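Below is one structure, written out as structure tokens; comments come after it.
Apart from one protein chain that is not included, each protein chain of the complex appears where it belongs.
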Amino acid sequence: MTITARTPVAPGAAADELPEIQRSPLHAVRQFVRRQPLGTLGLLIVVVMFAAGAMAGWIAPYDPEANDFAAMMQAPSWEHLLGTDQLGRDIFSRLVFGARTALLVGFSSAVVGGVIGLVLGVTSAYFGGWFDLVFQRVLDVLMAFPLIILALAVVAVFGTGVVNVIIAITVPLVPRCGRVVRASALAVREVPYVDAARALGFSHARIVLRHMVPNVVAPFLILLSAFVGQAILAEASLSYLGLGVQEPVPAWGLMLQGGAEEYATTAPWIAVFPGLAIVLTVLGISLFGDALRDAIDPKLRDR
Amino acid sequence: MYRYIVTRLLLAVPTLAGAAALVFVLMRLIPGDVCVIRLGAGGAHVDAASLAACRQQLGLNDPMIVQFLDFLWNYATFNFGISMWSGNPVIHEIAIRLPVSLEIAVLATVIAILIAIPLGTISALKENTWLDHVVRVLAIAGIATPSFWLGIMSLVLVLDITYLATGHAWRPPITFVSFWQDPLANLSIIALPAITVGYRYSAVTMRLTRSAMLEVMREDYIRTARAKGLLEKIIINRHALKNALLPVVTLIGIEFAFLIGGLVVTEQVFNLNGIGRLLVQAVQNQDNVLAQALVMLVVAVFVIANLVVDVLYAWLDPRIRYS
Partner (left out) sequence: MYVRTGLLAAGLGLAAIAVLPAAAQTPKKGGTLTYMIPADAPPSFDGHRETTFATVHAGAPFYSVLIRVPPDNPASTTDFVCDLCTEMPKPTDGGKTFTFKIRPDVKFHDGAKLTAQDVATSWTYIVFPPKGVTSARVSYYEMVDKIEAPDDQTVVFRLKRATTAFLPALADPFAWIYKKEQLEKDPHWYEKNILGSGPFKFAGYEVGQVIKGVRNPDYYHKGQPYLDAIEGVFADKQSVRVEALRGDRAAIEFRGLPPSARDQLVKEAGKDVVVQDSDWNCGNILTPNQRKKPFDDVRVRKALALAIDQWAGAPALAKIANVRTVGGIVFPGSPLAATKEELQQIAGFWPDINKSREEAKRLLKEAGAEGLKFELLNRNVDQPYKYVGTWAVAEWKKIGLNVEQKVVPTGPWFSNMRAGTFDVAMEANCQSVVNPVLDTGKYLPHTVYPENYGGYTDPKSIELYEKMQVETDPAKQRAAMRAFEKHTLDTMAHEIVLPYWYRIVLARSYVKGWKISPSHYLNQDLANVWLDK
């Protein structure tokens, strides 16, 4: 495995690729769309979800928290596009406001958890020794620790609420990121290049940032996109167990809890639509993350 | 190699100690205790004297440090304690439920590996073809789906489909039978949860297999092998796959260890009497002893799984060694 020179042309590579010239950003975008149709689809989905969340106040036909006992558990109709839930609340409105919560929780937890994990993982791989030892143990403990106890403790002590849910979800993400990043960084660390750089007097920070991090960026990004999705799913699981966001806040995970399961056979729309929303959003984020990673992977870029 | 294993086992001790401290502290941070829940279950009032007697009997009035040292000492002497809720030894409570969880986990892992590795490899080899796209979307959808939602939907689906097909809706049996008693009944209970869990598991593994294979296939030594005229099949099996599997093996190991604890939600959905549900019950009942034991179990399984994975890792890639 080499880091430096690569042969400029390889069999199987895109033969029509021109040498890299700085083109307009528009061209880069068009290239992306052409090369990564799935990624574009994913991006579109994410953009739609973001827009829905941002403009929720305008596009939601009803107040997502307003009970309407005259209209409980109605099937989708012109009045209620996606039907109503067991308290008569419009599901479409709740879905749209729920996008806010989902994306907020998802991105916050993922970014915070991922960045902490990245920094710690790379540092640990680079320095090795005692630091790595202790760090590994802490990672092991946090990673194996069942989320439910953590979440319950956070909820019991700090109460429920979006911020506390984010805190609870961030914790298991850090070690998962740290571990994979560390594994990738370790593979790079052994290479003579790093030793040579040290011999030349480059600082730790410079070596780490300029040569180790770029090589772990690809798995890190794909992890990050996975994390956003996992955070949204973790929020759903916690809400299902009653430890996440609480009524009457509209949140997709919360909509899947309790009543949805009770009425799964008589009023399936209560459970189906929030679930689909989660699946779609996480799908979109993941597709886009994958495409992004394919596009900026340094190994590919060198061609 | 042996030194490596022994060192890792020794290193497991601080991990376990750390987990013990964490679970101990967290359980006691939660307001309330098992006595209040047990005596106040009916919503009727709780007799103060009974409450005090219960707490005294379970050692809840002892100072924290005493409780913690007790806990550590017991574990060091392999005494895992008596459940505060039921009064049965913790070992007993876990032993009757472990087989259920293990069965689901193993079945799910098998399903995952059988699906993920071949599909992930094919997807990588046929990059950017429609087959690749389909597999990728399926994989990502698998990760994107909340497992409990999938479980609920699958139950409803199975019900509806069997009803439409045969006029009689099929439901899994309500009491669990072990595989040795009645394999068919057992599988009919385990199949859906294993598939629900396995689908997610396979999705994650599939993606990483694909991405790892893609990276490896672009390596210089692969190009060299091709240039040398080696058969594609040999290239894949002997060179590419072995190196690609490095991160994949790590992931499978991590995911399996995580799986045991992650069965919590699945067992809730399918109402299975496994250790995931036991953990939920222990936490809800604030049964500190049982919760501690379960966490230690999960962490221990995790540590061992990681050790196995790392040994495999070191064996597959001679460059990585514990230093």
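So that you can tell them apart, the chains are marked A and B in the order they are listed, and the count of residues begins at 1 in each.
In this section, a contact is a pair of C-beta atoms (placed from the backbone, for glycine too) under 8 Å apart; a residue touches a chain by one contact, two chains touch by 3 or more.
It should be emphasised that the depicted structure is a prediction, and the values quoted were computed from it without experimental measurement.
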item	value
Residue in contact with the excluded chain [from B:Met1, B:Val25, B:Ala53 or B:Ile234]	B:Ala53
Contacting the left-out chain in the complete assembly, out of A:Glu79, A:Asp195 or A:Glu262	A:Glu262
Option touching the unshown chain, where A:Leu104, A:Leu152 or A:Ala277 are the choices	A:Leu152
Sites on chain A contacted by the missing partner chain, in the whole complex	65-67, 69-70, 72-73, 86-87, 152, 155-156, 159-160, 242, 246-248, 258-259, 261-266
Absent chain, residues of chain B that touch it	30-34, 36-50, 53-54, 57, 85-88, 93, 96-97, 155, 169, 171, 173-176, 268, 271, 273, 277, 281, 283-286
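Assume only the chains that are shown with their structure count from here on.
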item	value
Centre-to-centre distance between chain B and chain A (centres being mean Cα positions), rounded to whole Å	21
Of chain B, residues touching chain A in the complex	11, 14-15, 18-19, 22-23, 26-27, 29-31, 133, 136-137, 140-141, 143-149, 152-153, 155-156, 159, 204, 207, 211, 215, 218-221, 223, 226, 247, 250-251, 254, 257-258, 261, 264-265, 268, 279-280, 283, 291, 294-295, 298-299, 301-303, 306, 319-320, 323
Chain B contact footprint on chain A (complex, rising order)	1-2, 6-7, 10-11, 37-38, 128, 133, 136-138, 140-141, 143-150, 152-153, 156-157, 176, 179-180, 183-184, 186-187, 190, 218-219, 222, 226, 229-230, 233, 236-237, 240-241, 253, 256, 260-261, 264-265, 268, 271-272, 275, 278-283, 286-287, 290, 293, 299-300
